[in-house]
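First up is the structure itself, then whatever we jot down about it.
One chain of protein is taken out of this complex; the other chains stay put.
What follows is subunit A.
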Amino acid sequence: MDRFVWSNGLLEMNETLVIQQRGAKLDVGVVLLSTHRLIWRDQKNHECCIAIPLSQIIFFEEQAAGIGKSAKIVIHLHPASANKEPGPYQHSKYSYIKLSFKEHGQIEFYRRLTEEMTQKRWENTPASQPIPTATGSQAGRTRAVGIVGIERKIEEKRKETDKNISEAFEDLSKLMIKAKEMVELSRSIASKIKDKQGDITEDETIRFKSYLLSMGIANPVTRETHGSGTHYHMQLAKQLGDMLQAPLEERGGMMALTEVYCLVNRARGMELLSPEDLVNACKMFETLKLPLRLRVFDSGVMVVQLQSHSEEEMIASALDNVSEKGSLTAEEFAKLLGLSVLLAKERLLLAEKMGHLCRDDSVEGLRFYPNLF
């Protein structure tokens, strides 16, 4: 590949790093895009680094991934200029290179490359080291011949893609019109319900809520679903009640909602719960008399806790631990109980709120002491 030039891989003055992507292959390496150049650095041997000025790029296109093949970006280049600095090859019969994205990232890389090639920032701020650009009528003539064939190919491909996309968009638009009708209907029903709540049965309200759930329409009647969610959420709540008993016991009776989300969804594998599904199900624990509770701390952290682990017990044990050690930070407390630092901190804050602990807040950290006042 004779367009490349050896480079020390450092950015020149005025050059800014735009995006870098690991796993991009010429061989296995990291490809970096700057405002002036495309740089490739070998992942194993960091000294090996080659670059191409962006001005050498005629155009580039994506090649979708296939079975056993990574997605690629193919970059077509101008012929090398005569005064180019030394590089890995002196001559090459190819006028393009392929970047193979073994660790993905091609969507963003393609987008940024498009941006840089449109903005052509290298023309405004020349980098301090002279970068060879394609010039001269000789280069121009060979360029014309190569380009025509390439351009024809893009045009065909674009027409084909356009056709597929425009059909998809058309169908999508028609679908959205129908969806909009549903939204309007649901709003008019909601206003009727609000006016004369007594005439609609509890069952019908629940039915209405499940319709809204199916369509993804926000409930316009009550912002909260507390106390009477849909049957789906009730079912979910019971499942969670079973599923979370053991994990909660192991973790001192409390888990952050994000932890629960990951645990449950990893176990499901598919037909995952949305964050809102989880929250709405947890809100039903109390109504369904399940032994779990959803709790929101002052900081906004949401947790699921076992009902058996009462507040007083938690605070008392926090006080014991702190008294025993003289003082504790959230990290130390977390290690002691095998809790996450986040939840350990919440317990200490709770005990402080109840007046059993007081704090020493410095840049070295937040430390809690028994409250002797």
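Assume a residue touches a chain if its C-beta (ideal position, glycine included) is under 8 Å from a C-beta of that chain, and two chains touch if they have at least 3 such contacts; residues count from 1.
The definition used in the following text is that contacts and distances are computed from a predicted model.
The UniProt record for the undisplayed chain lists the protein name "Vacuolar-sorting protein SNF8", from the options "glutathione transferase", "NADH dehydrogenase [ubiquinone] 1 beta subcomplex subunit 4", "Phospholipid-transporting ATPase" or "Vacuolar-sorting protein SNF8".
From the options A:123, A:151 or A:171, the residue with contact to the unseen chain in the full assembly is A:171. Although one chain is not drawn, the whole complex shows that of A:98, A:163 or A:192 it is A:192 that touches it. Of A:245, A:258 or A:317, it is A:258 that touches the chain left out of the display.
In the full complex, subunit A touches the hidden chain at residues 17, 19-22, 64-65, 70-71, 102-108, 111, 164-165, 168-169, 171-176, 178-183, 185-186, 188-189, 192-193, 195-196, 198-200, 204, 207-208, 211, 213-218, 232, 256-258, 261-262, 265-266, 270-279, 296, 299-302, 331, 342, 361, 363-366.
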